[in-house]
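These notes are about the structure you will find just below.
Yeah, one chain of the complex is gone here, protein chain that is, but the others are all in their spots.
Note that the chains are named A and B in the order they appear, and that numbering of residues resets to 1 at the start of each chain.
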Amino acid sequence: MAAGTGSGSTVSAIFSPVRIWLLLPSWVSIGFFLLLPVLLMLVYSFLTKEFRGGVIWEFSLASYDQFLFDRGLFGDAPAVMKWTYINIFIRSILQATGATILCLLIGFPTAYFIATRPIQSRTMWLFLITVPYWVNLLIRTVSMKFLIRDTGPLNELLLNIGLIDAPLHVINTNFAVQLGLFYSYLPFMVLPIYASVERYNFTFSEVASDLYASKITILWSIILPVVKPGIIAGSILVFVPSLGAFLAPDLLGGAKTFMIGSLVEDQFKGNAGNWPFGAAVSMILLSLVLVVLMFYVRAQQRDQT
Amino acid sequence: MNRTFDIKHYRGFFGITCLCLVILYGPLIIVMVYSFNDSVSITNWGGVSLRWYIEIFTGLESAKFKAAAWNSFTIAIMAATVSTVIATAASIGMIRGGNFKGKFASFALISLPIMVPEIVTAVATLIFFSTIGFKLGTLSILVAHTVFCIPFAYLPISARLQGIDASYEEAAQDLFANRWMTFRYVLMPIMWPGILAGFLLAFIISLDDFIITNFIKGAGIETLPTAIFGSVKQGIKPNIMALSTLLLLFSIALVTLSYFIGKRGEANQKSQQ
Partner (left out) sequence: MILKTFIGAAALALVANSAVAEGKLSVYHWFEYIPAELVQKFSKKYDVEVTIDTYDSNESMLASLKAGTMGSYDVAVPGDYMVEIMVGLGLLDTIAEGELTNINNIEDQWLNVPFDLGRQHSIPYQWGSTSFSVNRDVYSGNINTTDIIFNPPEQLKGKINVLDAQGEVMALAALHLGMPQCSTDREQLKSLDALLQSAKEHWASFGSDTAKDVLVSGDAAVGMIWNGYGARARAEGANIEYSYPDQGYVVWMDNVVLLNDAPNRANAIIFMDFLLEPENIAAVTNYAMYADGIKDSTEFLDAALATSPEHNPRAGAGAGVFVAVCDQTTQEVYDQIWTRLRS
């Protein structure tokens, strides 16, 4: 990009005396309106819930207790490990994993293909891939819903050409949710992988081929390890938002299977009205995400050494 | 080299790429096509017509959607503007501020809104506003959006700034320019495509946001996504599809604009070398 005739360095300290002032607005706005609220949410998860919604400022472990333990319908049975909420988390993790794998299966070949196009058409391909991302997620989810419902265009098409006899019942199933998540976040998988493959030096492939390696071997043993950072980045960019997703399970899943996002939403806007519990679930989700991110950072650092 | 043996080529990858594009565009195109459907029932095709587009602007629900659109766009413009300014300052501080202790922490803080899952942000913000007694309304949405957009604006801006040779600014300093002049007359013109890309990205992010807005909007305030969501739950009607198509086309226009600005920026830069 910038090929100056100067020192060539792009990090300088010209603005360092004023850097506090430059950085202060972002520190204050994010610190005050995001970091502080998250900490407050942590506090909330340890408060007592008020009957029919609201919170009482008294310390209580009730929310975490409710998450982990089943004390019976009446609250007085001996504590037994409760799987309901843990299942919701497991289900969400599985859904997110399913969506990530789907994205990988379709996204990797796509990214590879685009990266191996001649330079002029490459930007066009990238443009084509990114445009749908810019469309509102809600609209994309709704159009997917419209497409796959029992009386929708997809089923009509398949029925008309005789591939199936009865409508494929996809809507309101787990698969519909995974499809929705996959559809929402596919570009997030393609772009990082593309960036990695673009930097790959294809002379490696040529050398390997000269040494009689088959294309499959080249792909598996040479290209994949080099492209791994991109694959991991893409996977995280798909997995993390899918974990906390709300729109796909609500609109495509029939609101029958709660995922983490629906569980939290129900506490604050729906029927449940248990704020401390909603805060607790959010904290657990956040911790889960932070753990995933830490693994990523650790893996990055290891790769670089 | 043997020209029919392309080491880069893998059979089937082209097919999968096409499948990918079909999957990405299919539902959107279907929605667009059906938005021109003349019949009230969305499953039967009744001929081509623009009636639903007319209805969005003049029909019964038009007042609601107009108000929602107005809210969405004004909030998006203001949030994008403020967050772009903050992000520009932050990127200069980070990239041209030398090395300092806590640089990593600063970067983590700036990226925080992207790292935290949207639902968690929504919940935390709601709890926070409710605890400090901040009345929910348009202003609450604006504040939340601005904060949320900062990292999105930051990414393209800092990416661009990182690619700019520092020698231009050093030259300006040698010529006794103060820091503001250095920024205004040297950095900003070159950073300009990045700043604009950041603004557009922040704008789209704010315009599209649903989850956070849904949580913290006050009484009587709707944005386009929340209005569409409420309407969609009651049934996908053709006027929603027309509205979705309009939004879709608007988004595409913005991306194309951003793309061309990016290209012109690069062309300008090349011509300056």
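Here is the rule we go by: a residue touches a chain if its C-beta (ideal position, glycine included) is under 8 Å from a C-beta of that chain, and two chains touch if they have at least 3 such contacts.
Since we're looking at a predicted model, the values are computed, not measured.
Student: Which one touches the absent chain: A:Pro17, A:Gly53 or A:Pro225?
Tutor: Considering all chains, including the one not shown, the answer is A:Gly53.
Student: Consider the whole complex, including the chain that is not shown, and state which of A:Asn172, A:Ser196, A:Ser235 or A:Ser282 touches that chain.
Tutor: Of these options, the touching residue for the absent chain is A:Asn172.
Student: If the missing chain were put back, which residues of subunit A would it touch?
Tutor: 50-54, 73-75, 84-85, 87-88, 149-151, 171-172, 254-256, 258, 263, 266, 268-273
Student: Can you list, in ascending order, the subunit B residues touching the missing chain?
Tutor: Touch set of subunit B with respect to the missing chain: 41, 43, 60-61, 70, 74-75, 77-78, 81-82, 85, 126, 129-130, 135-138, 218-220, 230, 233-236.
We adopt the following convention: only the chains that are shown with their structure count from here on.
Student: Quick one: report the Å distance separating subunit A from subunit B, using the average Cα coordinate of each chain.
Tutor: 17
Student: For a test of understanding, state which residues of subunit B touch subunit A in their complex under the given definition.
Tutor: 7-10, 12-14, 16-17, 19-21, 23-28, 30-31, 34, 42-43, 85-87, 89-90, 92-100, 106, 109-110, 112-113, 115-121, 123-128, 131, 143-144, 146-147, 150, 154, 161-171, 173, 179, 182, 190, 204, 207-208, 210-211, 214-215, 224-225, 228-229, 232, 236, 240-241, 244, 247-248, 251-252, 254-255, 259, 266, 269, 273
Student: Using the touch rule from the top, collect the residues of subunit A that touch subunit B in their complex.
Tutor: Going by the criterion above, the answer is residues 1-16, 18-23, 25-27, 29-31, 33-38, 40-41, 44, 106-107, 109-110, 112-114, 116, 125, 127-132, 134-140, 142-147, 151-153, 156, 183, 186-187, 190, 202, 205-206, 209, 215, 218-219, 240-241, 243-244, 246-247, 251, 260-261, 264-265, 268-269, 275, 278-279, 282, 285-286, 289-290, 293.
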